[in-house]
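All protein chains of the complex are present and in place, except for one that has been dropped.
Chain nomenclature is as follows: A and B, assigned in order of appearance, with residue numbering initiated at 1 for each chain independently.
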Amino acid sequence: MAEAGRARILVVDDAGLVRLYYRQALEAVGFAVEEALNGVEALEKLLRAPADLVIVDVNMPLMDGITFLRALRRQPLPLAALPALVTSTEAGAGDVAAARAAGANLYLVKPLEPAALVLHARLLCGVPA
Amino acid sequence: MPLIRARAGEAAALPADRASLIAALEGGSAGERLHAARALAALPGAVAPLSAALHVEAEPAVREVIFTALARLGCEEAADALLPLLRARQASLRNGALAALAAMPGRLPARLPALLADPDADIRLLACELARALPAPEATTLLCAVVERESEPNVCAAALDVLTELGGPQALPVLERGARRFDATPFLRFAFEVAIRRIRASADTDP
Partner (left out) sequence: MTDEDFRRLCDFLYRRSGMVFTEAKRYFVERRLAERMRVTGATSFASYFARLRSDQPGEVEPFINAFTVNETYFFREEHQLQCLSTDLLPARLMERPAGRPLRIWSVPCSTGEEPYSIAIWLLEHWPQVDAYEIEIVGSDIDTRALEAARAGLFGRRALMRLPEALIGKYFEPVDDEHWRLIADLRQSIHFSTVNLVDLAQTRAHGRFDVIFCRNVLIYFDEASRRMAAENLYENLLPGGFICLGHSESMSRISPLFEVRRFADAIIYQRPGERGDG
């Protein structure tokens, strides 16, 4: 559960190491972090408790990141307007274009540097540094 | 008491022969295509029509049941039909094929070495995830080889994620060498640290 006043970020990635890494980097600067392993779990979590930002990978089992974004943008407001940072491994033109079309706000190539992760998370959540 | 006792089920009559199922799979409504794909899987010679449908099917639910059907068939032909989809541009096709292949661990040992050495880093990365479906000793051997030679950080990270779950102490020397190679990438430094710590912990407590 997010503490009052703390911006809450949902990290969606099937790699446990990635989720743990983001969690540590983001919690260190004061974000509250939740995790999901695929798009279906991300939707379940977001419907239970709102977030300020979702960071989502493309390749995931059962529901990939692109399909998740489309489902997210079909939800009722305010959920549909949740900022989404998409991460993927290759700057493959296919994934970037698909992520943009599906409603990504920002696309970053993995592996992320913690400083870049925190910077973009702050910008997308509207949290001052 | 307003509740009424149910009558026997009211399942609609559906075609069961191969020709009508293939016709339904090609031209039916979404519900009919979905049912046809599932029913077809019970008949011989299903791989070809199912994989053909996969390439043209637009409805996600129908694609999903085709992936499940191919996974259940689990034959060489089904595995070969799924492999090229790992290169699909659409993320949902890639990941559907990946899950179906992961559900046929018996077909993987013959195919994984080539996938793990593929020139396309994205394929190598998905192949690491497939190794999770193998018994721990086999997976450890394959993934240690990846860590030894891989230059792409994301592929190495994928191998580490699986090794963190299933790796045994024989992976430790490989991980220690690999950690030095990727020392300049913060995420990889972290990933190696966690993998080594976790494997060492259960190695220590083993009698």
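Going forward, a residue touches a chain if its C-beta (ideal position, glycine included) is under 8 Å from a C-beta of that chain, and two chains touch if they have at least 3 such contacts.
The structure displayed is predicted, hence computed values, not measured ones.
Across the complete structure, the visible chains that the omitted chain touches are A, B.
The residue from B:Arg38, B:Arg94 or B:Arg124 that touches the chain not shown here is B:Arg38.
In the full complex, chain A touches the hidden chain at residues 16, 36-41, 43-44, 47-48, 62-63, 67, 71. Of the residues in chain B, those that touch the hidden partner chain are 1-11, 29-31, 34-35, 38-39, 42, 60-61, 64-65, 68, 71-72, 103, 135-136, 164-166, 168, 197-198, 200-207.
The criterion applied here is as follows: only the chains that are shown with their structure count from here on.
Those residues of chain B that touch chain A in the shared complex are 60, 89-92, 94-95, 98-99, 121-122, 125-126, 129, 153-154, 157-158, 160-161, 164-165, 185-188, 190-191, 194-195.
On the chain A side of its complex with chain B, the touching residues are 14-18, 20-21, 58-62, 64-67, 89-90, 92, 94-95, 98, 110-114.
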